[in-house]
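Of the protein chains in this complex, one is absent; all others appear in place.
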Amino acid sequence: MGDLFVLAISCIFINNILLAQFLGNCPFLGTSKKMETAVGMAMAVVFVLVMAGIITWIVDAYLLKGLNVEYLRTVSFILVIASLVQFVEMFLKKSIPALYAGLGIFLPLITTNCAVMGVCLINIKEEYTFLETVVSSFAYAVGFGLALILFAGVRERISLARVPKPLQDTSIGLVTAGIIALTFMSFKGMV
Amino acid sequence: MAQSLAKEFTKGLWAEIPPFRLVLGLCPVLAVTKSVENGIGMGVATTFVLVFSNLLISLLRNVIPSKVRIACFIVIIATFVTIVELVMQAYTYELFLKLGIFIPLIVVNCIVLGRAEAFASKNSPVLSVADGLGIGIGFTLSLAALGAVRELLGNGTITIWGGTPVFEMGANFLPFQFMIEAPGAFVGLGLMLCLMNLIGKK
Amino acid sequence: MIPALLFMLGIGAVCGIVLSLSSKVFYVYEDPRIALVENNLAGANCGGCGYAGCSSAAEAVVTGKAPPSVCVISSKEGVEAVAKIMGVDAGSAESPLSYSLCEGGFRAADKYHYMGIPSCKAMAASFGGKRVCGVGCIGLGDCVKACQFDALKLGPNGYPVVNDDKCVGCGACQQACPKDIIQVHTLSENLLKFNQMDDPLAPCAQTCPAEINIPRYISQIREGKYKEAVETIRLRNPLPLACGRVCPHPCEDYCRRGIEDEPVSINQLKRFASDYEMNSGSRIPIKCAPDSGKKVAVIGGGPAGLSCAFFLRRVGHEVNIFEAMPKLGGMIRYGIPEYRLPKKVLDWEIQGILDLGIKSFTNVKFGRDFGLGSLMASGYNAVFLGVGAWEDYTLGIEGESLTGCFTGINFLQRIAGGEQIELGKTAAVVGGGNTAVDCARTLLRLGLEKVYMVYRRTRKEMPANEVEIVASEEEGINFVFLAAPTRVIGDDNEQVTHLEYLKMQLGEPDASGRRRPEPIGGSETLLDVDMVISAIGQAPETEFKKQDPNPRMEELELTRWNTIDNDPATLQASIPYIFTGGDAATGASLVVEAIGGGRRAARSIDLYLKGEPVEPVKESLQKKHIPESLFTKVDGIQKSDRAKMPEIHVEHRLDSMIEVDLVLPEEQALKEAERCLNCCRICYNPDTDFPIEK
Partner (left out) sequence: MREMISMIVVLTVLTAVSGGLLAAVKSGTEVQIENQILKFQKAPAIQDIFPEATNDPLAERFTITAEDISLQIFPTKMADGSNAIVFETKGKGGYGGDVGLMIGINLETDQIVGARVTTHAETPGLGARAKDDPEFVSQFADQPIDANLALKNDSGTIDAMSGATITSKAVTLAAIQAQELYQKLKPEIVKQMK
């Protein structure tokens, strides 16, 4: 239990997926202009990442390893994730439109979110057990959400500031992300 | 024909050079540009995938049903990514280790899928290859440039290939460790983007 | 090799089956264009466009929130393909443009001294900004900062100026503006925009029934940009030539200069600009939105119908006009005599409207030659019923059917149609409105020796335009005020010989504020005339309701004045796809009122065709004024003479139907334009350097 907690903490803070591992940066910059969007995206990532983590772990443990075709990991994972996301999107749209309105519209963004694919690959590489996979997927997603929401908050403020023209928008966003990443570096001593 | 071929090729080198003009595919840009060598390696791998997936998707563009379009494109791209992964593992193992997880993640690089959808699925194979090559080389150049800046400031060297630096700052140079770390990647890219905006404004 | 093959085969098949099945099971209807557009976006789901993935972006394109060029990766071909799906060419696609509404700028006084960070958003947080005007621009340029395309700059007057060539209509400025001063909309949205309580409008622009942006076109005239001035007018009024001649210009009553001085001669400036276009020999091209594929029937080719058709066409709908008379124009052709509005001018103006691609069918009468059923069968999606008010009220007195008795509109219409009418030598025209004056002045021009105007009240109460009354006095019309006709007397041949009337005196003011005329008993007087024309008002002619065999016609409600019952805010009739406007909706009224009504109906029809609820304009300023914009005194005004309208000398008028009123010469028009204070909601330019109250 304690180990799982340490794992969770390290996934959220020390190895923060956005700021330390550099995964999922396109939506990080794309959806952080508004707090509202950032929150929606964060929730959607938590949802999909946990599901994708579980399914890819199963595919890996029982199919890839079983058939001794580990080199097909990339192809099969991405196909499974893409199909899963598309399926969830269709399902939510039809069955739970309220949830779809909140989260669903962000789902397509997740197909090509390397955070999802990246975490699934990390789970396998680190040879996590099933339980650890669930925890790490969830924790990485929470870390993603945390960084995204923090960043969105800062960006909303920045939009008020007078920024030199060439530095505006993405440029200042990246510099800001750098400073946030700097603060996250201080978590390294935690474990 | 030759003209449009040249046009499709050159646009990736300046007018639409990723990730500066097209702010996409940031993850590898940020993660692997600790040195010029890494940057070039990643760029070449991406270019390979871009060119071949563009070619294949362009050839198959009329066969693939639109509803499973994304799934099909992804499979094609992932296949080439895996080939790159295996080949790199076999012949440039050190680089493979350095680029690590970002090789398989070329699959989800928005640039690759973006070009597949935006260009290859609508254009002839020849043009698609030109487009892929142009964008890929542009991407490689960007990665190398960012890698050079970060390596120079963070390590005091510039290493193009094989471990021996082609350029070294004097002994008095105190490496700016920050640039090699994660925050340096963000800040470096942000400032380079700013520079591009300045130049582009003319 | 075999396991790999089998594995991938299996996983591919599973994914394929799951996806294809769920696409059937979880099928949700959505606009098919969304899928088509999405197919042409880059599909990378990168979020670079600011929307959450390609399908959201596609939806935004289809709903018009995003331009076809929304995708940041898409190639030029992709943009063109998207534009094509949206039913338009990429080139002619209706691209939204940014408009700055506020024209106050530095003219606006400050409420307080602001020392915070230079951001509109920040300043708006404290009492909505420092400027006194509640809706005006803050002027710190958040919009300029937001613009990625260098299309905006803060102009010398302290409000943002848009460079149309650079603007791509991305909407960033609109989002940045805390005051809604800068708005991004398409030409269509602009054409169908109506005055609202929080618009920065000068009092004249609030008053104009057609809602023309008067200060803007006057300042354009002042700058010599006559073409732009005409375009500004055409955003609201398709008939500036006609209006410039016959409009009684209610706007001038609210002119802020008029509080201290004579009001600006707004209507003459409008006529100046539009005559300038006509006399220039070429037409200013009129932009239309791409075709929508929807078809509307406009019944009645009068000012309301023409206006409705003009705006519907400009926002992209197919419009056909059906007209009962031989030519288009309605009341302005048949009810307004040649000497006020030459037919040549009207023809030129109407041709310009038809040139937009509007088809017209004349000599076809609704109810008689075609009906609702045939319209629906021909694929029309909506109907505008602007049949006007053509049925003259009769006096209801004895002898009205004698030879030599006519009714006003009927008489004017027959004259305008070129009919030869047997005329007498002396005539009495009963009524005090424009129709009565038109009849009287026409009769003079037809060679009658003596024309009386018989009116129940006095000159002060006459509803006709002042200029018309003055002109008729000059031309020698004999006025018989305070007279109520009681009988028309004829001879044995049923020919009119006299009109008998009772003298009246003015009593207490009635509900309309006019003093009620009361008859003086036993004051019967005879007027020696051989023609009597009664021009005391008209009502719509609604014969079609009985003639049309379509049972649906039953549902069309009429009011007790025989007008078509409608919601005055939307002009929708009791049958949802029928809209109305002009005299048919309001009873006899002004041309400019009909033009405004036609545009209002066009807005409702456009909403109806798009499948959106036909709702009134929010916070509409219809027949209202913004209280804070109505001043009781205006500082810093130096009196200056209002331009006098040039006209043909009275001696030369009566021989023919030649146009009496002339256009202002350029020099005078420029001088008159200088008199305009260029008002906004509360800002204006004083003539002197009189300090505006800070």
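Per-chain numbering from 1; labels A, B and C assigned in written order.
Operating definition for what follows: contacts are C-beta pairs under 8 Å (C-beta built on N, C-alpha and C of every residue); 3 or more make two chains touch, one makes a residue touch a chain.
Computed from a predicted structure; not experimentally measured.
The missing chain, though absent from the view, touches A, B, C when the full complex is examined. From the set A:7, A:29, A:46 or A:146, the residue in touch with the chain omitted from the display is A:7, counting the whole complex. Annotation: of B:55, B:71 or B:129, B:71 touches the absent chain (contact as defined above). For the chain missing from the display, the contacting residue among B:86, B:166 or B:199 is B:86, taking the whole complex into account. Touching residues on chain C toward the chain that is not drawn are 1, 4-9, 11-13, 15-17, 19-21, 23-24. The set of chain B residues touching the chain not shown comprises 63-65, 67-68, 71-72, 75-76, 78-79, 82-83, 86-87, 89-91, 93-94, 97, 100-101. Interface residues of chain A with the unshown chain, by the touch rule above, are 3, 6-7, 9-11, 14-15, 20-21, 69, 71-72, 75, 79, 122, 125-128, 188-189, 191.
In this text, only the chains that are shown with their structure count from here on.
Taken as a contact graph, the chains are fully connected, with every chain touching every other chain.
The pair with more inter-chain C-beta contacts, choosing from A-C and A-B, is A-B. For this pair, chain A with chain C, the centres built from the Cα atoms lie 55 Å apart. Multi-chain contact residues of chain A (touching two or more other chains): 26, 72, 75, 79, 82-83, 86, 111-112, 168. Residue positions of chain B with contacts to 2 or more other chains are 23-24, 70-71, 75, 110, 113. Contact residues of chain B toward chain A in the complex are 23-28, 30-31, 70-71, 74-75, 78-79, 81-82, 85-86, 101, 104-105, 107-110, 113, 178, 181-191, 193-195, 197-198, 201. The part of chain A that touches chain B in the complex is made up of residues 19-26, 28-29, 71-75, 78-79, 82-83, 86, 111-114, 116-118, 121-122, 125, 164-168, 170-179, 181-182, 184-185. Chain A meets chain C in the complex at residues 26-27, 30-31, 33, 37, 40-41, 59, 63-64, 67-69, 72, 75-76, 79-80, 82-83, 86-87, 90-91, 93-95, 105-112, 159-163, 168-169.
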